[in-house]
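A single protein chain has been removed from this complex, and every other one stays in its place.
Up next, chain A:
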């Protein structure tokens, strides 16, 4: 009774869904004390109020479950249950159409966010009250009244300055300690000086105090910073909620015959592990018993499944396709293939040139200019007024206050917040703002093949050339196997085929399927086995060892792949394919997509080296890849993107993760990034124009707190309004428009 379970948003639905086993669930649960256990599960299919209700009511009815609470924003459900017997949580969620999965634990609550929110709250309170008092001063409060108002303002501003301002002061101090500058340095100097001057004026019953300006500046900047953090956090949560592909543990068979579910990091070389069909190989090892087919696409990039017999080497991250096997671990998890990739990634990351954010580069120019102007103003007024210290310092500080980069502080984060929201709506998660700046600058895009340009399932390429009767028999045989190529043949048969009577069906893992029709033996599978001829290659259907039909397969291109690559080329970006797969496979895909530069059979380390080569040529490379073998390249590239179906480490290394199947995510993200780059530069332009007008007024000594407040808030509003123009950027994916419409109709159904 799930209203929206069929709405498979994103590529996740297409990928295999690791259903959580009871052992994994137990490992993920934590005790709350008093015999109560709590576990959190990601339920990506929860979309609306109906889903919340379905999940919560189903779970709370289970014996032993104390409470279940869905969080729709993060698409997670928190379940509390009594210790002892584990309620059938996973089974009941699957049965109502919300398959759950576990996600990476990310520690406790977000301390930074709550600090930012508290600071914003305090600054907002202070700004509101001080502004209230300032309005009275501007409208003509005199003498004792004005002094009283100034004193009250000062008292409110003290806690606000220390509490809300420390976020900026801390970051500025860090930058200064390391001999750098960032936008927080001029902000901190401006705020502190404005405060000091105002306090001095208040003590000496002066007419002008800038408490209002200083505190509302903090308030505006904190709003920008909080939004920025919320957006990034949302993307991070969405990424950590994706299904984990690496197993959490494995079933170990002990010498005495007992079996035990052991966490991954406790597996030692020499242990015997049972791997069921559909499970990933947990650590590097050797097959001991059973023959099967192994999908290596995630590990090496090879698209065709490989056979594995006793004695075959298998590596962590590969997927067992057709038959259960037992294997002997040859390496612990920390020495396995996956760990090797992590080490390569770390090496790649440390060699990558650090990117300096645009705002930091601007502030490196900005701060000296502003501070020099203030100094010159001071010297000029000293000469002009014949040594009037108080007047000269007041005007010099007024220059600093008016140039305090409120608009600049908002210029970058506001645009990036709006851009991140745009991307989020299209199922693209941006890890941080600097990733967006880098994406806007790329001139080369390198794509992995398996899993990125093509998606998992193979498709029969030559269905038309095969005799209809042979195809019908092949399809009937293929339907009895889990092997992806058998599945593809079964799917290729026309719907109106008459049923074939098969007898004595047996599957030979690693070879194919065999059955009898009448007295003839039919075999579908590896040519060398079906034709009993060791030299034969490919996949065939044979009757009594005689060839009936041979099958060719192609990998299905990811939706809109050709269109997306074309869009990138039109923008002058060079496109390249780099894959671990065989030359023939890569060539076929490259030709189809019109890509002239491609590399086949590339090892993971070589991928990262190629990134370094391109960088040495002065190229700014976007790497798009999904496999474990791509992870080092993703970390080495100037900027990187990964689909949601990517291996866990790859997803964590990538700057962007896209959830939908369509490849249009890549050009769309690039377009949004370029547009936000433009808007950021426009915002800087606005800030410069504002300073060209405001600074002369300040230098001439005409700035009052009223002028400062109007100028600051005016420029901030213009900058924010300019950032919002990004929302009008049209296009994107048609798919997600359809998804929005679907969502709306769900809501409607709920209401009615």
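Observations on the model:
Here is the rule we use: contacts are C-beta pairs under 8 Å (C-beta built on N, C-alpha and C of every residue); 3 or more make two chains touch, one makes a residue touch a chain; residues count from 1.
Heads up, the rule we're going with is that contacts and distances are computed from a predicted model.
With the options "Cell division protein FtsI (Penicillin-binding protein 3)", "Hydrogenase maturation factor HypC", "Cbb3-type cytochrome oxidase assembly protein CcoS" or "NADH-quinone oxidoreductase subunit N" in hand, the undepicted chain maps to the protein name "Cbb3-type cytochrome oxidase assembly protein CcoS" (source: UniProt).
Contact with the chain that does not appear here is found for just one residue of A:121, A:278 or A:324, A:121.
Screening A:72, A:176 or A:347 against the full complex identifies A:72 as the residue touching the chain left out. Remark: the residues of chain A touching the chain excluded from display are 38, 48-49, 52-53, 69-74, 78, 114, 117-118, 121-122, 124-125, 128-129, 132-133, 144-145, 148, 152, 156, 747, 750-751.
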